[in-house]
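The complex appears here without one of its protein chains, the remainder shown in place.
Then we have chain A:
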Amino acid sequence: MAHEGSILTAADLAGNGARGDDPDVHGKFGIFGGRYVPEALIPALDEVAAVYEKAKNDAQFLSEFDHLLRTYAGRPTTLTDVSRFSEQAGGARIVLKREDLTHTGAHKINNVLGQALLTKRLGKKRVIAETGAGQHGVATATAAALLGLECVIYMGAVDCERQALNVARMKLLGATVVPVTNGSQTLKDAINEAFRDWVTNVDTTHYLFGTVAGPHPFPEIVRDFARIIGVEARRQMLELTGRLPDAVCAAVGGGSNAIGAFHAFIGDEGVQLHGYEAAGRGLESGEHALTLTSGSVGVLHGSRTYVLQDDEGQTIESHSISAGLDYPGVGPEHAWLKDSGRAVYHGVTDDEAMAAFSLLARTEGIIPAIESSHALAGALVLGRELGPEATILVNLSGRGDKDMGTAMKYFNL
């Protein structure tokens, strides 16, 4: 993708699977993943998997996806050397992958364009999606408008209030936004409600899932559509620095931007992979989203993975200043990368993330999403550990325009 004129290949999309990093036929990454859903949904999941399997090896599909990524999403996105910011990281060279420069302002556009094309191939005319902060909802509404699909977005009533601007954007794009008033009225309840819609309307509707969680085949499909981030970045790093980075850093909520950034590097043993979860107000406070770093293995939203849960398997509500990381589950492939030791996961508090948010704005003139600021905060610490010879690639998953309300309150602006 980074080479002008080259078309996205099947290998770019799905990798080559040669390193054992593809799930088995049941969607299992080791003990993680699988399908824990009502039997009624199994045929639909089988259909999505079969249509995707065909599409990913179909030159026409690849060409359509490639065309949209270039001419609509604005790919390839550039790398940016951030030398002034790097001074605060012990002199390690920090390079940003600029997903914030894509259309709609976040990496989410990659997945929704891929799945919207898939919806057409499924012969369905309606998409539904869940959203927390509204970013995946806005991205889905955008792709639906582009491809002429009916679009319904489920969003927790609490989130609708916190993110009124995104609700307005979705409506402007022609989507119906349904506030979800049951449970904790946030992302996890929006997912429950989207599943209820799907099981009722599965004949006409595709559930355009927003992250690498959920039942098989969603973790694999969403990963493949996000994978372009790392595919581009790997080529671009070789061009820019002449070698691979020492580490790749990304924020982890459900985990789609992180898996997108990591996946092309999994086979590069010298490249460390670091994921940063939201530590919120700190582990001890109980108000955090430290699923991988403090959760336990369980089943949530159709998949076996790490979950924030009590001793009887009831989901515990998460907290983060960043709505995009405020989720008590995580994609099963991250659970597998954690247990295999290939990736390492850390917590970053609200305060640490907001300090990095402010620092990048002041040193580089880039206002990052608060989600991405967790990875930036992590890179500052990692840079000091790895030393001045190190090169660190940070996935800047989105821009911070959406976060100005939070920033105004936090910094008294």
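Keep in mind that, in the parts below, a contact is a pair of C-beta atoms (placed from the backbone, for glycine too) under 8 Å apart; a residue touches a chain by one contact, two chains touch by 3 or more; residues count from 1.
By our rule, contacts and distances are computed from a predicted model.
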Protein name, per the UniProt record, of whichever chain is missing from view ("Tryptophan synthase alpha chain", "Amidohydrolase family protein", "4Fe-4S dicluster domain-containing protein" or "Quaternary amine transport ATP-binding protein"): "Tryptophan synthase alpha chain"
Chain not shown: contacting residue from A:Leu8, A:Ala44 or A:Ala92: A:Ala44
Listed residues A:Ala145, A:Val178 or A:Val199, member touching the removed chain: A:Val199
Absent-chain interface as seen on chain A, which is shown: 26, 34-44, 182-183, 188-189, 191-192, 195-196, 199-200, 202-203, 296, 298-302, 307, 309, 311-315
